[in-house]
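Excluded from the complex is one protein chain; the other protein chains are retained at their positions.
Labels run A, B, C and D following the written order; every chain starts at residue 1.
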Amino acid sequence: MTVTTTKGPRGPKPKKAFSRANIFLYGTLIMVSMYYLLPLYVMIVTSLKGMPEIRMGNVFGPPMDITFEPWVKAWSEACTGINCDGLSRGFGNSVRILIPSVLLSIIIASVNGYALSNWKFKGSEVFFTILIIGAFIPYQTMLYPIVILLREIGLMGSIGGLVLVHTIFGMPILTLLFRNYFASMPEELFKAARVDGAGFWQIYFQIMLPMALPIFVVAIILQVTGIWNDFLFGVIYTKPSTYPMTVQLNNIVNSVQGIKEYNVNMAATLLTGLVPLLIYFASGKLFVRGIAAGAVKG
Amino acid sequence: MANSVEIKNLDLNFGAVKVLKQLNLDIAEGEFLVLLGSSGCGKSTLLNCIAGLLDVSDGQIFIKGENVTWAEPSDRGIGMVFQSYALYPQMTVRGNLSFGLKNAKVPKPEIAKRIARAADVLQIEPLLDRKPGALSGGQRQRVAIGRALVRDVDVFLFDEPLSNLDAKLRTDLRVELKRLHQQLKNTMIYVTHDQVEAMTLADRISIMKDGMIEQLDTPERIYAKPCNKYVADFIGSPAMNLFTGQLSDTRFGCNGFNLDVSGYEFSDSGLRDGAAWLGIRPEHIMTGDAAHGASYSGTAEIDIVEPMGSDTLVWVNFAGQSVRVRTIGQSGLKSGNTLTIGFDAARLHLFDKKTELRL
Amino acid sequence: MANSVEIKNLDLNFGAVKVLKQLNLDIAEGEFLVLLGSSGCGKSTLLNCIAGLLDVSDGQIFIKGENVTWAEPSDRGIGMVFQSYALYPQMTVRGNLSFGLKNAKVPKPEIAKRIARAADVLQIEPLLDRKPGALSGGQRQRVAIGRALVRDVDVFLFDEPLSNLDAKLRTDLRVELKRLHQQLKNTMIYVTHDQVEAMTLADRISIMKDGMIEQLDTPERIYAKPCNKYVADFIGSPAMNLFTGQLSDTRFGCNGFNLDVSGYEFSDSGLRDGAAWLGIRPEHIMTGDAAHGASYSGTAEIDIVEPMGSDTLVWVNFAGQSVRVRTIGQSGLKSGNTLTIGFDAARLHLFDKKTELRL
Amino acid sequence: IELEVTHWWTSGGEAAAVTKFAEAWNATGNTWLDGAIAGSGGTARPIIISRIIGGDPMAATQMNHGRQAEELIEAGLLLDLSEVAEAGGWADIVNPSSLLEGCTLDGKIYCVPVNIHSGQWMWLSHAAYENAGLDVPADWNEFVDSAGELRAAGTLPLAMGQQGWQQNLAFGAITIAVAGTEAWREVTVNKNADVARGPEFTAVFDAMVNARELASGSNVQDWNQATNMVITGTAGAQLMGDWAQGEFAVAGQVEGVDYSCLPGLGLNDVLDTGGDAFYFPVNDDPEITAAQLELAALLISPEVQVSFNLAKGSLPVRGDIDMSAANGCMQKGLEILASGGVLPSGDQSLSADTQTQIEDLMAQFWSGDMPAADAQESYAELIEKAD
Partner (left out) sequence: MTVAPDPPAQPAKRPRRLFKNLMAKLASLPMILTALVIFVGGTSWTVFYSFTGSRMLPKTEFVGLDQYERLWNSDRWIISIKNLGIYGSCSLVLTLVIGFCLAACLDRKIRFESAFRSIFLYPFALSFVVTGLAWQWILNPEFGLQSVVRGWGWETFTFNPLNDPDTVIFGLLIAGLWQGTGLIMCIMLAGLRGIDEDIWKAARVDGIGTIKTYVVVIIPMMRPVFITALVLIASGIIKLYDLVVAQTGGGPGLSSEVPAKYVIEFMFRAQNLGQGFAASTMMLCSVVIILIPWAFLEFGGRKRG
């Protein structure tokens, strides 16, 4: 075939790097990003300023004298009542609450989700529906009955009690995630395993679990942030020696002595948010993917 | 020959929907039975019942004479191969093959022996340490078969094992499966909705429709003597041409032609009169010179010509409808021309108009 | 006849991957061109380039003589039908058909007229007020075609429009498409990897491999005179049997047989010696008595017999390999028996061993 | 023995005062485990109550004495302190005796009053008035008169934290000052709604409307932020309880020089005698119970009372101790106490439920532009329904 080169456009269509659509698109994104970044910026900047500089106004100006004093104070010196050990104590408690709560809630929810999608039994859907409706019940409704429940099983005020509460309230949404995820796995795999003589737990541990990594990531992220950020349960179902970090944060921020030490408050706030923030920044992509796998269907 | 699988009065309902209805089926030892039917007719459901993956609503299932209606899938002596292979993605091929055996607490050396044998039969030795993700479709399918093989089961169940593969591979694996059956001589129950697979693989084909078995017979007989209009229409590609008309003793007449059917081999039903369907397969319609000697011959206008290489499919307008005719490749026929076609009474099919049963 | 679509030196890269390589293609006005090739060879990519949905890396595209390389898809005078139908699910059929027109500000009465015509051609009048969710697969496909139809385009592009449908429906719609083309006489470019579709629909078939066109010719010639080994192997089902051996002037000899090829119609290349491939289609191998008169005849052991109703596929062991033979239905052949087979030199294919081009 | 004590004293002056308790307790060889909960009593109370109900009580907890604990006592959840009280002769030393009454139910004593707080104080910034070239007012009326000029000088006349309880406190102070003690007692103690609808209260609500105007532009939330405005001179005055004095002390200001305090808003020399008390939830451990009783006795002991109340800026609960170290404001309060200008605190008369509703009403009144008459009617209705 002979090819005669012809006039006219040839090759790739020229793209303007700054087309109007692009300017609009990136412009919007950058503007919106500023809205989202503003609080973080303010918190970081303020936490690095000294009190005199703050009093001069302008929360948005960069610090003239960078000082880490507020961070040190927030971590280990800020006072609540007569305890002046800052957030440091709450951090340990938060970790001690977080790890068992996350593990327990995810283990239970994953088994539930697995049972619900692969081993349906009479009534399983009913219980699940109740559970899901439970996810939307305002916590306040449950506060009092749970106080009584914890009293009856003797876990009131202990870390164990709080772990239990977190497990209970994490269960609906996690179970939903796991159920949807397991239901989206090919049913034939489950059938094949049954023909191979595997039982409930064997299928769970040897077949399902190794395949459920993405959804475990989502569950872990959701639970870590949820539990770490929890204030209501932390304050009601624990006592000062087991207060999580958020409660300490609230105590520090609300213990106004003279004028508010904004820099310390911001540093404390940042310190408290550090763990979930790190997790989010580290796992953005996995999270989106997991959400797609477990939450969005149809 | 003893029956390997017996199904008695099987009912299966999903809620209010009756999927299988009073189904009976006996499968002989070593037989290759294909369940064929259109989508949604209950083939997979039946297979799952045999495997014990679905609880039957009523009826009984026997395997090797034993009532297994309520037995666990793993205790029934069955192995199953799925359409999507259903290999455990995180295990190596070896792990996949040994999973069931480990569950059954088979001793290690025995497991190794069986895997070696299966790998040999299926020629998958070089793949044993790979994961399923690193295998091609055909290889995966072979591993899936191997998984049933190592468990030394009496009955193999296949649920459309080849329909995820491309045409070429499907042909090859089909032949391999046939060879495997000749070698192993296990009972095999095979679900498909592909006629070619059914025709080529089966010792007997069971044609299903709406949860019931329409005809259970050898491929040859199903092709040559479909027991009712549904089967006749279902089997054969392109499908049989059907004309509705009036049968009176030895003649069939309809709007457009009339022919002598005294050469037709009537069944025992004895009926020879009344409204009827006349069927003839596209490949049995004679064309050109050959047509002249047939029981009936006439001319038709060619509508569409579909050359398919080895043969040509011609759509002609005849007796007021579009009739498919299959003829040799490179026939030189052209749309708009006229074609002489002929019907041979010995190769016709007649069905009662009302009951749709073969006459 | 003017060229409807011309593609000149088209290159398309996805990043570093060259998917289409210096591709040239001229499609005549009113032609039905099928792009055929195995999965991943770049068929859809080429179609998307023509439609303007992908930006080409180099080269030009002309539609009706106009350079549309940089034109918007909607300005190219093309209509496209997708494998997944891609109907707008929340609109009625009428909405789907009129959406593009409304957008192009076509006056209302004109829209109504065009929809009426398309609905008439495609016989979807009764469906006009339903939503796509309430349609069967075949109906959806028809609506998708209708969407291209109403836009009064010069070129129809189809991307595997039938591959989501079941076998029966596929056959029917194939014929409808062919009829539609005969009626509309638009240029149609049709992507498929199904040979039967390609053979039956195409005026010309373009066989693609790795982003290049291997052969562009009528179905008959592609079947009868494949230009190289790839095309020969690709076209025909079951595939051609290929033997490797030595050609010396008028004889081809290999491990197991030796035959006179003086009846072979050599191409102009002039080569008649050296290592070569010999190919013969299963349907061209003669069996039984007919074989005796052939250029070569010998006996082979039957391995597997696959009855397919209208004909039988026999796998025989011959010349150290498994050879496919296609013979009549109900042949009565049995595995293990011996079969006489014969090759006719006029129906052989010879390819150079190195270049794989037809000799 | 380690005893956990919960309270909501977290501001500077308060924390200093708690330290006094803790030091005294630690000095006895025991350990004070501080369970401060930041925020007001509103934040802390649910925590305290749910822990007591939940069976994991703290050893001691701050609560406003009065009606708040009644049900807990009835449910047998709080420790009976009668023994210690008798041994310490509390009945004789606690002055005014109404304080101990608030701790008594069916003749048994359940709490230790630790201080007396009164809400009817006005705090004035000298700096603010000096800046405006004005004299520091001597009573509420003068304050109202000079407010216009103060504002003209760019100073906010009245600092007001935007929280219901602070606004309610201001309401209480204005009531006592404007309507007088009789009317106040009739309404608050006897729940006489007719009086609440009467002319005395009309005057009160008119004064409230005035005060609302004077406070407009006060954007702070917490009471000590408001106090801080007075300390720094950005506001002229604040209506706040005597605990505000602690903030002035922490800021190093001197009464009469940097700020003035006017009990009863300078109009009526009466103070209510609310205050804080400590309750001791019942515990299974006899050792802890013993320690609880020990702590109860300690809290009311003379030395502890002195050091605590000096730090806190409140009045001691016993009349038999020497408070000469106290500063001017406190001395004023002590004088009023001694002269018998005493009213029971609202906490003792009204249930938390009613208090909350009144606070809500006040919050609504102060933040909006509710006319005086409407507010008065709503108030009267609440009094009518109060139990």
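Everything below uses one rule, namely that a residue touches a chain if its C-beta (ideal position, glycine included) is under 8 Å from a C-beta of that chain, and two chains touch if they have at least 3 such contacts.
Keep in mind the model is a prediction, meaning the values are calculated, not measured.
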item	value
Selected from C:Leu12, C:Cys41, C:Met80 or C:Leu333 as touching the chain missing from the view	C:Met80
Given C:Ile7, C:Leu33, C:Ala51 or C:Val305, the one touching the chain that is not displayed	C:Ala51
Among D:Ile49, D:Leu100 or D:Val342, the residue in touch with the chain that has been omitted	D:Ile49
For subunit D, residues in touch with the removed chain	41-42, 45-46, 49-50, 53, 68, 70-72, 75, 162-163, 219, 221, 351-353, 355-357, 360-361, 363-368, 378
For subunit C, the residues touching the chain missing from this view	48, 51-53, 72-75, 78-80, 82-90, 99-100, 103-104, 147, 151
Footprint left on subunit A by the chain that the document does not show	21, 25-26, 28-29, 32-33, 35-40, 42-43, 46, 54, 57-60, 108, 111-112, 114-116, 119, 121-122, 124-125, 127-146, 149, 167-168, 171, 175, 180, 183, 199-201, 225, 228-232, 246, 249-250, 253, 262, 265-266, 269, 272-273, 276-277, 279-281, 284-285, 287-288, 291-292, 295-298
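Keep this in mind: only the chains that are shown with their structure count from here on.
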item	value
Where subunit A and subunit D are represented by their mean Cα positions, the distance between them in whole Å	41
Centroid distance [mean C-alpha coordinates] between subunit B and subunit A, Å	54
In subunit B, residues with contacts to at least two other chains	none
Junction residues of subunit D, two or more chains touched	none
Complex interface listing, subunit A residues touching subunit C	1, 3, 5-14
Subunit C - residues contacting subunit B, complex	38-39, 166-168, 171, 174-175, 178-179, 182, 193-196, 199-201, 219-220, 223-224, 235-239, 281, 283, 303-304, 306-311, 313, 315, 326, 329-330, 335
Contact set on subunit A toward subunit B in their complex	186, 188-189, 191-199, 202, 206-207, 210-211
